[in-house]
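Only one protein chain is missing from this complex, and each of the others stays in its spot.
Each chain carries a letter (A and B) given by its place in the written order, and its residues are counted from 1.
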Amino acid sequence: MRYLPLSPTDRSAMLGVIGAATIDDLFVDVPHAARRDQPVDLPFHQGELEVERALSAMAGRNRTAGQGPFFCGAGAYRHHVPATVDHIIQRSEFLTSYTPYQPEIAQGTLQYLFEFQTQVAALTGMDVANASMYDGSTATAEAVMMAARVTRRGKAVLSGGLHPHYARTVETLAKVAGVEVQRLDGAIDGEAAVLDAIDAGTACVVVQTPNLFGTVTDVTAIAAAAQAKGALLIVVVTEIVSLGLLKSPGEMGADIVVAEGQSIGNALNFGGPYVGLFAAREKYVRQMPGRLCGETVDADGRRGFVLTLSTREQHIRRDKATSNICTNSGLCALAFTIHMSLLGEVGLRKLAAINHAKARDLRDGLMTVPGVEILTERFFNEIAIRVPTDAAALVETLAGQGILAGVPVSRLSPKGGMDDVLLLCATETTTSSDIAALVAAFKGAF
Amino acid sequence: MSMNSVGRPTQPAPVATLPVAIAATLGGGRGLLQDEGLIFERDGWDSSGVDLPEPSHDASDLGDLVRTAPIGLPGLSEPEAMRHYVRLSQKNHAIDLALYPLGSCTMKHNPRLNEKMARLPGFADVHPLQPQSTVQGALELMDQLAHWLMTLTGMSAVAMSPKAGAHGELCGLLAIRAAHVARGDARKRVLVPTSAHGTNPATAAFVGYAVEEIAQTADGRVDIADLAAKLGPDVAAIMVTNPNTCGLFERDVIQIAELVHAAGAYFYCDGANFNAIVGRVRPGDLGVDAMHINLHKTFSTPHGGGGPGSGPVVLSAALAPFAPTPFVVKRGEAYELVEYREGEAAKAFGRLCAFHGQMGMYVRALSYMLSHGADGLKQAAEDAVLNANYIKARLSGVMSAAFEGPCMHEALFDDHWLEGTGITTLDFAKAMIDEGFHPMTMYFPLVVHGAMLIEPTETESKAELDRFCDVLLLLADAAKAGDVERFKGAPFHAPLRRLDETLAARKPRLRWRSELSMGVAAE
Partner (left out) sequence: MFFTKDHEWIKVDGDVATVGITAYAAEQLGDVVFVEVPDLGKVLAVGDSLAVVESVKAASDVYTPVSGEVIEANGDLAASPETVNADPEGAGWFAKVKIADPSQLEGLMDRAAYDAFLASL
């Protein structure tokens, strides 16, 4: 078997050294009731050729985003990733290395994490960022937990523009942590509605910009209102490319910024693995979850990097940890930082500008379709429209025509009363013929 | 014949004995090892390694929402970026380079076929919220993987969405909590052996349980008498790792399960050590109710310098109704991703994260499973156990094994054998770095003094195991012979030596700032 180097001769020799007659002697502690004569009921081993055939067949039964006009967003975005990124992350020293607990032989990992943390802090306009979380949704839930710890209050207000999956993830964790969650109703331009919900018991308000419906909001007033009542403002960003064009949450007064980093460096991958970004004000650093990489010197005075402030983490604090998190999203964070380094500020600004321009083209095209109502006024690269029919059925019909026409809100909120609302996204990968095809298909559909 | 008599010497001139410390070079580089500063320390941030067309519109429609202040992000051309990251990569140890004997981490070879499969556009270029009719192949893969996981473990259901092992523990405990609540019997305590990994009590405490420890017997197993004494009607669950963190199979596991169930509690199993028994023993046959499986351990998905992981949780029939959404069901020939539940929804605890889980890791894991098959997986577990016992046999004459008898896939030593040498487990580990090996897991489990936990996995050849043992025996001899310098100052051959973690924690510097950084700036 190609992955198992031991030969039968090796095995006998080793059993001899151990002093066991057979391998079964080493499994002597397994209770008899659990011993099996037969291998489990699954196919036997296969060569690469057969495995490739089986998996390629499965892959072939999926319609890819690249096969035709594609407009899905709603928390996962299709961007072009330079060839260099995937090449570098597949280097043995990055792909097959372990968590950098032995810093002397992990400076590669630690240095890129330090660079990643700096990039994330700069992008979000915050003081400090961690070495990544699993994804944007769990980062959001962790931020709410952190706000509860910092303020010692038990209520969280979630805006109506927060991605429903994120809201539900927060609810799951909040329920056990004893944090009461108030979820405002879905609204196209509803971030400011949180202002009425803040009181002396509020630990945090969670606002997303651009929100689920694509609306961009200036959260400065929300930050001030929250902080006036001693609550924290958590800003969620699901499309990180937007920060190449829009004012950063830090500039607008956020206390914690959480984001999904998938758009930079990482493919759609049917939902995972992604990379959560987490940034906060300096004063909250010891309450932050997740791994942190810090600068230091070695015994010979040379600059180096180490994981630090570990006492927050599970392996030290055990039942008093700030979170039970063990892994960050290592390789996805590496992909993010490589892509961001290749873009640079100049490239990121241009990329963001192109995304916005494409979305304007999309909006302009959709405006020519009778029956379509553009709902989002201020957007980055995603808009919500109202269609004169069931949006999910429409999407299904267009899929049959080879067009992936966005995400119906009902897919995320089946009871939200928005069955006729559709979310569409355009990125630098969207062409004018894609938009023309979509427009023609809509016109043909109703 | 005419001959070219002007040639270069082909044998090196003899030199005086090399000093122990590597002679300093003038510019900071050392042979193949380049020194490399931060991307922020370069001059000229305005490069870019990405060519983009001009946007067709400006952003004037967004007015004041537009970011005008500089962001602070340097850009690199492609050649510069490649150099930067390749230079960084040279400072990392990796499984592709040499053994990582890290206990409970299962650092096995990462098959490259898995990487190729994960990158098939049919898996990589697919959006999670496309209509389900357009992603039947992806749902089929998830269903297949679920089938393999359930069959290997003998369990009724599997929650696929947890993003890592610790996330899986959270899922398992939330399911257990939901099950108790559904019976109107919310409980307060969770029992955890003293040898447990830190994520176990951290997760239990987070879910709101009081954590109580169960003692360990002299032979490294759960103390059944202590367990029985601590069980009661307010215990929600026990969290046990099996094989345990001392590398030993809990021979009384079935009795443990019976005691726990009799008290109306559930048996959570931490599946970190599943590699020892996969294909040979099914946790379902041992009475386990929930077990997370680290796909990045047993099923070879790459560690990637710290992630991403994936931690699906297999569940017994009793806990199956309490799994989170979403999950895949097969209806006739079609696959459906169930994202919401009515009525029953009161039972389930909800959603753990956005979208559907770590699809990229599922592809890799299934590729691994299809490659190994039932026979290969069983052989892998056996070779893993054989390799660990071989190391134990070769080293036990010199190093003190913590427990008698055969181990499973990892061998645990304590630091008794270093007594009187002045050398600690940490010092020994740093000297291993000089010899080309990543240190083993140190100071874990906490129940053994100066613990050294060695897990080779099945993908190590006998030659590599012998090389490893030979080196460790030489180091052990040196330690006992009083060669203290070699250990106290190690590692001398790594890019850096003994970093100051106290300074990093007292004066945290977690990002680059434009003032000078610490110490001697890298060349």
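We adopt the following convention: contacts are C-beta pairs under 8 Å (C-beta built on N, C-alpha and C of every residue); 3 or more make two chains touch, one makes a residue touch a chain.
No experiment lies behind these values; they were computed from the predicted model shown.
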(request) Have a look at B:E78, B:D223, B:E336 or B:E501 and name the one touching the chain we're not showing. (result) B:E501
(message) Using the document's definition of touch, tell me which of A:Q46, A:S92 or A:S310 contacts the absent chain.
(response) A:S310
(message) Residue by residue, what part of chain A touches the chain that was omitted?
(response) 286, 310-311, 316-317, 320
(message) Using the document's contact rule, name the residues of chain B that touch the chain not shown here.
(response) 443, 501-502, 505-506
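Assume only the chains that are shown with their structure count from here on.
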(request) Find the geometric centre of each of chain A and chain B from their Cα atoms only, then give the gap between the two centres in Å, rounded to an integer. (result) 20
